[in-house]
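Before I ask anything, here is the structure I am working with.
All protein chains but one are shown at their positions in the complex.
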Amino acid sequence: MILEIVIILLIIGLVFNLLGSIGILRFPDVYTRLHAGSKCATFGSIFTSLAVVVYGSAMWYTQDSMVYADMVIHTVIAVICLLITNPTGAHAIARAAHRSGIMPIRAVVDRLKEEK
Amino acid sequence: MPLLNFIVTVIACLIFYLILTAGSGTDILIWSWQQFAVGILFSLVVGMVGRNVLVGKDLRMVNPRRWVVLIVYLGPFFLEMAKANIDVAIRIITGNINPGIVKIPTNLKTDLGITMLSNSITLTPGTLTVDVDEKTRELYVHWLDVKVKEPETSESVSGSLEKWIRRATE
Amino acid sequence: MSITFSTVFMIAAVLLMSFTLLALIRVFLGPTAPDRVVGVDTVNTLVVASMIVLGAAYNRAIYIEIAIIYALLSFIGTIFIARYIKGGLR
Partner (left out) sequence: MNKDESISVIVRTVANLLFCFIIVYGLYIIMHGHLSPGGGFQGGVIIAASAALLFVAYGYKFADEKYSEKGFTFLKSAGALAFTGLAFAGIGIAFFYNIFWHEQIVLYGPPGTLFSAGIIPFMNFAVGTKVLAGIVIGVFTLGLFQMAKGETDGDGREEGGGGAEE
């Protein structure tokens, strides 16, 4: 039962991570690549970490070993770190790219450029 | 109020240390007394160093009611995020995009609020915060599929997230 | 029962590492510096994810502590590069 849940969560996470990796190869410019890189990879990593959390919780419950408690708590902290830092890093890169003069390709509207 | 800032920072650091070392013993709940002593010592040191960094001028985030709202906020946020990711996944496979940078006005007054809204927007469907105007509190958002060129509110980009964040931070 | 947790997690970790190689292609190709940074950022996220999964595969909580540190330090590195792209620390 637990094994099936873990496998399903891992497959969802791996699919999103794969899509993120493909996305940064397929998309045409920096901003669209950031969409794939920051969003899909973060989402996929949340799911793979969720699999680890489920596994650790189940083992904690059945074996009552503190190693698994450590594993669950540290995994949650790592996911929170990813959730805080990844979008901020993406924003910093996007802002830096726009300031250094890289414009979005095929853009229908660019308010930021118009107001500069 | 420097003393209050110091106390809040010490308590936050102590909680973080105790979360890190959970399960170390059985003296005090699930912690050993050594971890408690070391944690209090470290928290005092870090409180001295960073008392004006973690807590700014206002202490409104100390209120536990806001934390409850923040935890409830995770619900709609993950819903938006899941929708977003499936949308972006389809666009990665098909490759049809319609990008652009739009300007959205916000009504958030605090720095933390605008940070949370920006990070939420970056993590949700096909939107990415490129720049922020600190004076007028406007966000410049790169949108993978531009539906409205001149949004009046943040409703069309981020749904109901701004309401939740305003409830949590103001 | 032939399939165990550790084999499942190990397969997932190997797949995550192969996705890292895909992201590395963008680091090599990327025409501009921000493109390369996007690639490096994605690699960082995938490495954090695979460290967590490896920690579960070997039943070591230590790997996950290192993952936390990797996430924080890679964030600082990304911010530094972003600042550099904009033209120094001005």
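Letters are used for the chains, namely A, B and C, taken in the order the chains are written, and counting of residues starts over at 1 for each.
Criterion: a residue touches a chain if its C-beta (ideal position, glycine included) is under 8 Å from a C-beta of that chain, and two chains touch if they have at least 3 such contacts.
The model shown is predicted, which means the values in this text are computed figures rather than measured ones.
The missing chain, though absent from the view, touches A, B, C when the full complex is examined. Of the candidate positions B:Asn85, B:Thr115 or B:Ser158, contact with the hidden chain is made by B:Thr115. Only one residue in the set B:Asn85, B:Thr106, B:Thr129 or B:Ser158 touches the chain that does not appear here, and it is B:Thr129. One of B:Leu4, B:Val45 or B:Leu59 touches the chain omitted from the figure, and that residue is B:Val45. Summary of contacts with the chain left out: across A:Thr32, A:Ser49 or A:Thr85, the touching residue is A:Thr85. Counting the whole complex, the residues of subunit C in touch with the unshown chain are 62, 65-66, 68-69, 72-73, 76, 79-80, 82-83, 86-90. Residue positions on subunit A in contact with the hidden chain: 84-85, 88, 91-92, 95, 99-101, 115-116, in rising order. Residues 9, 12-13, 16-17, 20-21, 24-25, 32, 34-35, 38, 42-43, 45-46, 49-50, 53-54, 56, 111-112, 114-115, 118-119, 129, 131-134 are the ones on subunit B that touch the missing chain.
The working rule: only the chains that are shown with their structure count from here on.
Distance between chain centres (mean CA atoms), subunit A to subunit C: 10 Å. Rounded to whole angstrom units, the spacing between the C-alpha centres of subunit B and subunit C is 22. Those residues of subunit C that touch subunit A in the shared complex are 3, 5, 8-9, 12, 15-16, 19-20, 22-23, 25-26, 32, 34-35, 37-39, 41-42, 45-46, 48-49, 52-53, 55-56, 59, 61, 64-65, 67-68, 71-72, 74-75, 78-79, 81-83, 85-87. Contacts from subunit A toward subunit C in the complex involve residues 3, 6-7, 10, 13-14, 17-18, 20-22, 24-25, 30, 33-34, 36-38, 41-42, 44-45, 48-49, 51-52, 55-56, 67-68, 70-71, 74-75, 77-78, 81-82, 85-86, 88-90, 92-93, 95-97, 99-100, 102. Put simply, subunit A touches subunit B in their complex at residues 16, 19, 22-23, 26-27, 31-32, 34-36, 38-40, 42-43, 66, 69-70, 73-74, 77, 83-84, 86-88, 90-91, 94-95, 98, 104-113, 115.
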